[in-house]
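The complex is shown incomplete by one protein chain, all other protein chains being positioned as in the whole.
So, chain A:
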Amino acid sequence: MLPFLVLLLFNALLAYATDYEERLLLRPLPRSALLASFQFRSNESSTSFEQQNFRYFPRSLGQILQHAHTKELHLRFSVGRWDAESWGQRQWNGAREGGTGVELWAWIEADDEEQAFSRWLTLTNTLSGLFCASLNFIDATKTIRPVMTFSPEGDHPNPSKLHLLHGTLPHEVVCTENLTPFLKLLPCKGKAGVSSLLDGHKLFDASWQTMSIDVRPVCEENGDCSLEMEQSVDMVLDIDRSKRPRDNPIPRPLPIEDIECDTSKYYNGHDTCFPLDKQADPAWTLTEVFGRPLRGACPLTDTEGPNSHTVCINTPPERTVNANTTGQYEEHRYASDTMRCYKLPTGSDIDLELPEQQMTTGLVLGTPPLYAARAINGHGQERGSVQAVIRNPSTSTAVDFVYLEALPWFMKPYLHTLRAQVTGSSENPIKETYYRPAVDRRRGTHIELKLTIPAGATLTITYDFDKAILRYTEYPPDANRGFDVAPAVIRVLNPQSSDRRGAYLRTTSLLLPLPTPDFSMPYNVIILTSTVMALGFGNIFNLLVRRFVGADEVPSIGGGLIGILKAKVQRIRGRFSR
């Protein structure tokens, strides 16, 4: 087993600031999964940004930021769940990840909260157009102002005028239409460089993927400031699934001759099999896994030095990696040969090929600082409770963290039922609480908790909530599917992460079923309720406005329906008797 130094080194490689750089890290994970982490970074000096002189920074995004007075922006599009139990530590310590759906937070310069909010709406609406996402649905009910969970990554000259706003759309389905505008922001636009591997069919078929855009101002010590934009795409692909040809995408079982069966089991027929887990690492090539070849280097990246080594693969040294190309390429090895980086040829395709190989060594994957899971307990559509289980795998250090929940207004938590319990300790782990309750149809709930979890312990947070019944026009067309609740965000405070990005993890989103009315009968309800009210009203006021007399004091025939009928009968009888 080899020491795991790769992450540190990879981050160190990126510390050199040039105007444009891009990088792809590939790391085979257990159970034939493959992590592919793309990163693109472009810089623009503050003066040229203010003069609208854009070179590597995309003009479309730059103008939106200027128009909405946004100083720092973080946008995430994510699908799936990072399986920390088998994949280990998150890429970038989770700092470039979002919750399922779309997540957006930004520091906006404004004089007061109202102005900040109106600029936030401007920002969400324009970004919605740029990225073809429903970001314009981030309204007051989905916006919160976090106090402990996020801190600015950039250097801001006057932080007192900045307002942090955060919004999530857990229901948003991230898909190809979001990738296309994302690629258009890149200088090479997916035609060359590592971005040429990004294909919607494979990206959105991944077990887990997240696209992020981060814009922040960076100032040198001598006072030179620049605006830095980082775009990243991280995904975990299932190699077997990705290798399925596009013209035959339906998964079918392998022929039984191709499966390695567990021969220690008893079989009563020749067509049954207990498949053994494959011991060998699977064979794959870039073209098979990503569905298209890597079209050489983007000409805007450096041609010399470590920044030109744009594709890195993180495997044990014994793993065979063949590079197939007609052009010139270079291979460099770092970190006791566990990291092989390639300088791509310009103008010709390159493909990396890994044959199937029986491995004797493996990579040690880093342990994440925390494991977190969250679920809804209880049954029925009236009320329930949320339970979040957070585990500290470390045997020596306690972890301080912030737990943020933004709940929709129709999920009404009871704060007096909030309990946080650590296994084997009666001490209250909650150090600080920030709570802003929901207001019907105007604002969602915002809970932030600062907690400590001792080494090796498990922390359980529970609270009860009620489910509101909505007006029938407020339900989506698929009302019985339920409503999505945004993932909880966990920020690890201590042990501190090595850079300003911080360390984060997110739980999955929740599906909240609400009671539904019968959508087909607004008219019937209006009619029936009105009938009951009319019966009550009519009965009472009929008694109030009339006068009682003896039954024999009124003429028996004369008024009413019976009188008319009797008169008719008399007339007909008279006609026949004539």
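By our rule, a contact is a pair of C-beta atoms (placed from the backbone, for glycine too) under 8 Å apart; a residue touches a chain by one contact, two chains touch by 3 or more; residues count from 1.
Here, contacts and distances are computed from a predicted model.
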* To do: If you had to name the missing chain as UniProt does, which of "PIG-U-domain-containing protein", "Alpha-1,3-glucosyltransferase", "dolichyl-diphosphooligosaccharide--protein glycotransferase" or "Putative 60S ribosomal protein L14" would it be?
  => "PIG-U-domain-containing protein"
* Contact residue for the chain not shown (choose from A:Q381, A:Q421 or A:T460) -> A:Q381
* Give the residue, chosen from A:S160, A:T473 or A:S577, that touches the chain omitted from the document. => A:T473
* To do: Kindly note down the residues of chain A that lie in touch with the hidden chain.
  => 379-383, 409, 412, 414-416, 435-441, 466, 468-473, 515-518, 521-522, 525-526, 528-529, 532-533, 535-537, 539-554
